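As structure tokens, the structure follows; a few thoughts come after it.
A single protein chain has been removed from this complex, and every other one stays in its place.
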Amino acid sequence: MTAGTTAPKPPGADLPEHPDHLWRDAEPRRAYDVVVVGGGGHGLATAHYLAKNHGITNVAVLEKGWLAGGNMARNTTLIRSNYLWDESAGIYEHALKLWEGLEEDLDYPILFSQRGVLNLAHTEQDVRDSVRRVEANKLNGIDAEWLGPDEVAKVCPIVNVSSDIRYPVQGATFQPRAGIAKHDYVAWGFARRASEASIDIIQDCEVTGFVTDADRVTGVRTTRGTIAAGTVALCAAGHTSTLLDMLGVRAPLQSHPLQALVSELLEPVHPTIVMSNAVHVYVSQAHKGELVMGAGVDSYNGYGQRGAFHVIERQMAAAVELFPVFARAHLLRSWAGIVDVTPDASPIVGHTPYENVFLNCGWGTGGFKATPGLGWAFADTVAHGRPHPLVAPFGLDRFVTGALVDEHGAAAVAH
Amino acid sequence: MQLIACPWCGPREEIEFSYGGQAHVAYPEHPASLTDEQWAHFVFFRDNPKGPFAERWSHSAGCRRWFTAVRDTRTHRFVSPPEMTS
Amino acid sequence: MADRMADRTLTPTHPLADRRGLLATVADETAGAVRLELEAPVAAVDLRLDPRGTGPAAVAAAIGAALPSAPDTWTAHPTGAALRLGPDEWLLTSTAASAEDWEFHVDEVAAAHGGMAVDVSAQRTSLRVRGAARELLSFGCALDLRPASFPAGRCAQTLLGQSGVLLVAHDVDDLQILVRPSFAAYVADLLVDAAGELVPQPVP
């Protein structure tokens, strides 16, 4: 098909074509060495690295709905590793390094675009926290800079850095290697690789219970029959509590709605990613040109994949305050995911009271960016039956000992 | 955005309320006698059901009273009339 | 110097003193559709009493009028108003007493019945909105302010824009807004801004 005129290339012309084959929709078999519960990004990445790094391919990924249709399909695709604490920086930076080679690894155009992230500071305390995080990042080998308002405007000219707004921008942290990727393609890329490795991807297969034998789980009951499992890896994000209830295991998780939204397609105006905790908004402009935005979680527990509109209104007010040019951009679609949050805003990964059941949950708003790093480390954990060092600080026992990894104190950076 | 029926003020917008999480988690009578694990469960662990959930709310922008209510976390709808806690 | 001071009195300052002129413009701008006025400060106490005990009757006897019993209602008493804020909480104002006398007076009565009164005279300031008050407030307040739902005699603690307020219905076209002084300028500015919607438009 050819264009009718010699006008500039249309904005959608350069988007990649998908491969002709993605994954095989498998029928469940009776038994697997590893059953991964949850066919989202984390489950699929875990499956991929089980095959790739550990040669474990007798694996089923069980998805209760359509593949990667939970938070993976709903998140705003921010990727960064500029977390405060060493433990967080470790896993997220490992993930970022994997992101940097992921297109090659998956042989799939996941539209990974390292355009940098600005975390804006609006108050004196924001500035202190920002400097603290930047300095910690640097010492951890993570690219990070502190930028003054003028430098912020150089990186992202549409940010209003004037002093006449309600909460003037005092500066920002900048991580140049941060970026975005196309969430669906990432999931499909992992699924394709896993499927190639003859891992079974089983959709519309909801876990309804577990078969246990003392401190082992021997099988998984599903809407498509009972499946025997050598090891069970839980990657069910917001639905984890439901699964743990079936096992009689408690974890400090609360599932909340988290909303996001997009605008229509716009000519490029926003070259980077901007996040602001103080005024509660984060924005990037995706490849096709839409503005992708999110805000904070809705306050109450909810599995409805719906949030309250006042959260979006407030977010729009913040967006227009920070980016006056957005005034007549249009909200095209809004939606919500279910995020599982923990008391210290860090994930829970590792052992459960069942020796062959491993837990991965509580990523809150950080799940997408961790996808390859978590998959890599969780596959290793499952393969060796002990937490990989990168996830070891995130065990359930930290809530007993008090060794929390509190990412909402000084860092206070959601998403 | 829901209407939440404050037992005192009547139905008000959700934005007037603050959420207090699971209801009926009593402060332990003798914290000192608890194991670290029992204490951790009191401090950090709360139920997270997909379905009816007894939880606490405060009408923070109104009469400031705390109350408990059962809400279905799947539909976000309240399934029992809220009751004042004290 | 000390002598010179002793000759003077401390003059109170209205929290919205610097908005007085701005508020006054609204009546003209809207051709009289709505009027915004500052109200003089009054003494006020936060009264806490067991509603089932003997306290309410005792306070009623002392102030000369029954305390409002229904949620979110108010009544007038000879020198002020009594607003029911919560199951065991009232706001009692007086235009006659000084703030400290009012606290002392009400507290003395309440204390005898297990209650208490705390001076909150300066904790709120008051704006009066007359005319198209309900319409004006509908730009920032989600409460159902239709006269049938919020008739004279009702009051409500709610939000106006991003500020907490205590709304008091005096009449169909007469509402009072009690707001914390620190938020008062914001509320005044919000109302003045919204009042632009009530400015008569030339017919195109």
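Couple of notes before you dig in:
So that you can tell them apart, the chains are marked A, B and C in the order they are listed, and the count of residues begins at 1 in each.
Definition applied: a contact is a pair of C-beta atoms (placed from the backbone, for glycine too) under 8 Å apart; a residue touches a chain by one contact, two chains touch by 3 or more.
Methods note: contacts and distances are computed from a predicted model.
In the listed set "NADH-quinone oxidoreductase subunit L", "Dihydroxyacetone kinase DhaL subunit", "2Fe-2S iron-sulfur cluster-binding protein" or "Sugar ABC transporter permease YjfF", the entry agreeing with the UniProt name of the missing subunit chain is "2Fe-2S iron-sulfur cluster-binding protein". The chain that is not displayed touches the following shown chains in the complete assembly: A, B, C.
Only one of A:Gly148, A:Gly209, A:Gly248 or A:Pro324 touches the chain withheld from this view, namely A:Pro324. Of the candidate positions A:Thr46, A:Ser88, A:Gln114 or A:Gln203, contact with the hidden chain is made by A:Gln203.
Touching the chain that is not shown, out of C:Pro12, C:Gly53, C:Pro78 or C:Pro151: C:Pro12 (per the contact rule at the top). Contact between chain A and the unshown chain involves residues 1-5, 7-13, 15, 18-25, 65-67, 69, 73, 86, 89-90, 122-125, 127-136, 138-141, 165-167, 184, 195, 203, 263-267, 269, 279, 288-289, 304, 306, 308-309, 312-314, 316-321, 324-335, 343, 400-404, 406, 408-410. Listed here are the chain C residues that touch the chain not shown: 1-2, 5-6, 8-13, 15, 17-18, 41, 46, 48, 88, 99-100, 114, 116, 118-124, 138-146, 149, 161-163, 180-183, 185-186, 189-190, 193-194, 196-197, 199, 201, 204. Residues of chain B that touch the chain left out of the display are 1-3, 11, 18, 20, 26-28, 30-32, 34, 36, 39-40, 42-44, 56, 58, 60, 64-66, 75-77, 85-86.
The rule is simple: only the chains that are shown with their structure count from here on.
Separation between the centroids of chain A and chain C, computed from CA atoms only, is 48 Å. With touch defined as above, residues shared between interfaces to two or more other chains in chain B number as follows: 13, 15.
In chain A, there is no position where the chain touches two or more neighbouring chains simultaneously. Those residues of chain C that touch chain B in the complex are listed here as 71-72, 85-87, 89, 142-143, 156-159, 164. For chain B in complex with chain C, the touching residues are 8-10, 12-13, 15-16, 61-65, 84.
Listing the residues of chain B that touch chain A in their complex gives 1-2, 13-15, 18-19, 21, 36-37, 40-41, 43-50, 53, 55, 71, 73-76.
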